[in-house]
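A single protein chain has been removed from this complex, and every other one stays in its place.
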Amino acid sequence: MKHLRSIDELGRDGLVRLLDLTNHMVEVNRRPVPKVPALRGRTVVSLFFEDSTRTRLSFETAAKRLSADTMTFSVSTSSVNKGESLRDTVETITDMGVDAFVVRHKSTGIPWQISNWTNASVVNAGDGWHQHPTQALVDCFTVREALGKERFDGLTITIVGDIKHSRVARSNVTAFNMLGAKVVLVAPPTLLPPDVSHWPVEVSYKLDDVLESTDILYMLRLQSERMSQGHVPNLREYAESYGLDAARVAKLPPHAVIMHPGPMNRGVEMLIDPSSLPNSLIHRQVANGVSVRMAVLFDLLAGESSAANLAQVAS
Amino acid sequence: MGNYVMSADDVRRAITRIAHEILERGQGSERLAIVGLQRGGAWLADAIGAAINNIEPQSKVPVGYIDVSMHRDDIGLRPVVPGAISSINFAVDDTTVVLVDDVLYTGRTVRAALEGINTYGRPRAVQLAVLVDRGHRELPIRPDYVGKNLPTSLDDDVKATAEGVVITATVAR
Partner (left out) sequence: MTKQATTGNASQRTVLKGGTVVDSRGERTADVAIEDGLVVEVGSSLSGSRNVDVSGCVVAPGFVDLHAHLREPGKEEAETIETGSRAGAKGGYTALVAMPNTDPAQDSVAVIDFVREQGKRAGLVDVVPSGCITLGRKGEALAPMAELAAAGVRIFTDDGNGVQDELLMRRAMEYGKGLGVTLAQHCEVSSLTKGAVMNECQCCTSLGLPGWPSIAEELMVFRDIELARLTGARVHFLHLSTARSVELVRAAKRDGLPVTAEVTPHHLSLDETKLATFDTVFKVNPPLRSPNDIAALREGLRDGTIDALATDHAPHPRRDKELALDQAPPGMLGLETALGVALSVLNVDLTHLVRVMSINPARIAGISDRHGRDVQPGAPANLVVFDPNATWQVEPEHLASKSRNTPFVGMKLRGKVRHTVFDGEFTVFEGDAQR
């Protein structure tokens, strides 16, 4: 694997490989000294053009626990503000000798554009509304861990909220489906993409209708700017129809679990304190972030992509 | 096909002897731990651990396993496929850890294991037990307990299991 830009590109085998590899990283993270020399001498650059706390920190922690050197590119202090183009920035950093770019950008497709301008690996840490593959890996791993199942056959995963603008939803629909789950999307039509008829999902406009048949309830964050864009009249109305409150939790089957990619909007999609929920996996999602990203970096920078190098050395 | 250089009985006897030697040198099983190298050393670690506990029934010598793929010095030179997951569910601080592998060859895997074991703590001492020492060391590493010293050529393939040790001369590439 050269890049991790989308779940589709990763494919089912790649998805399972990375989830299996994550088990190794979980063990490393449990050691008294959670650091291994696997990526000694490799350099990982975080290129974040959009605010992010947990994703950036978990990637940087992951790189450090694998002994990679890390560089952080901060947009506010960079030449980008002096009019340097993204391509120039990428080429400049590439010339310094880096092995991977971890990229987040508010625009769809940037990781693909960057991979045209560098020979380093590119990891998509979120592009526009498009993909957030490491979040999908985190979520799949968290479900595997919680349910003790490698395949999700027979599970119904209900994703609720702003599907239209969600890269998490786009990556997760594909990933959950690859592992065999049935995926149900719940949102008002204004927050659904224009045409999902080709997606392997069912769609409902009413959350209350699907709670009873839900095994995993995946709540998405509703960004408040969606109101000003007329997607929903106001947050109160959204919360009433799609927010998770005690009554809705009670409607879930007893075994059902609740997930959220964070950061949460309390009072909007979360009307109940998630720490009071016995079946919340939200903390596990955060906890697994570092291990999953270690697996990704290890796979990209130490894995099979180096096989070609060996062939050259041997010959 | 390959030549049997150790039979199943030979292997069983070697394991028993190594268990005795470990106990003898450590003056008992106190603060002793066995750690097998994934994957080839895992079965041997189980067997040596069982032999020790058999010799001294009151002892409870813990057995763990370490996957050294993330500690290797040849990452990037060859595909890295991690083996089974490391599992060391006991404190290694102030214990004598006996690393166990089936075949000792260049010594690089043992070097990685020595580094790996440090991420679990600081053992009082680390020793090395192998079923077969086939020579061709590339690092200053020497086993403390050896089942059999076996001169081999670089092209030979050595397989060591509980059923015996087989040596196969591979066709030179």
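To keep things simple, chains are lettered A and B as they appear, and every chain counts its residues starting from 1.
Methods note: a residue touches a chain if its C-beta (ideal position, glycine included) is under 8 Å from a C-beta of that chain, and two chains touch if they have at least 3 such contacts.
Just so it is clear, the model here is predicted, and its values are computed rather than measured.
Note that the undisplayed chain, when the full complex is considered, contacts A.
The hidden chain makes contact, of the residues A:4, A:63, A:93 or A:110, with A:110.
Summary of contacts with the chain left out: across A:167, A:221 or A:293, the touching residue is A:167. Residue A:196 is the one among A:57, A:196, A:264 or A:286 that touches the chain missing from this view.
Chain A residues in contact with the hidden partner, per the touch definition given at the top, are 85-87, 105-110, 112-113, 127-131, 167, 170, 193-199.
Operating definition for what follows: only the chains that are shown with their structure count from here on.
Residues of chain A touching chain B in their complex: 21, 23-24, 27-28, 31-39, 66, 298, 301-304, 306-307, 309-310, 313.
Those residues of chain B that touch chain A in the complex are listed here as 67, 69-72, 75-82, 85-87, 115-116, 118-121.
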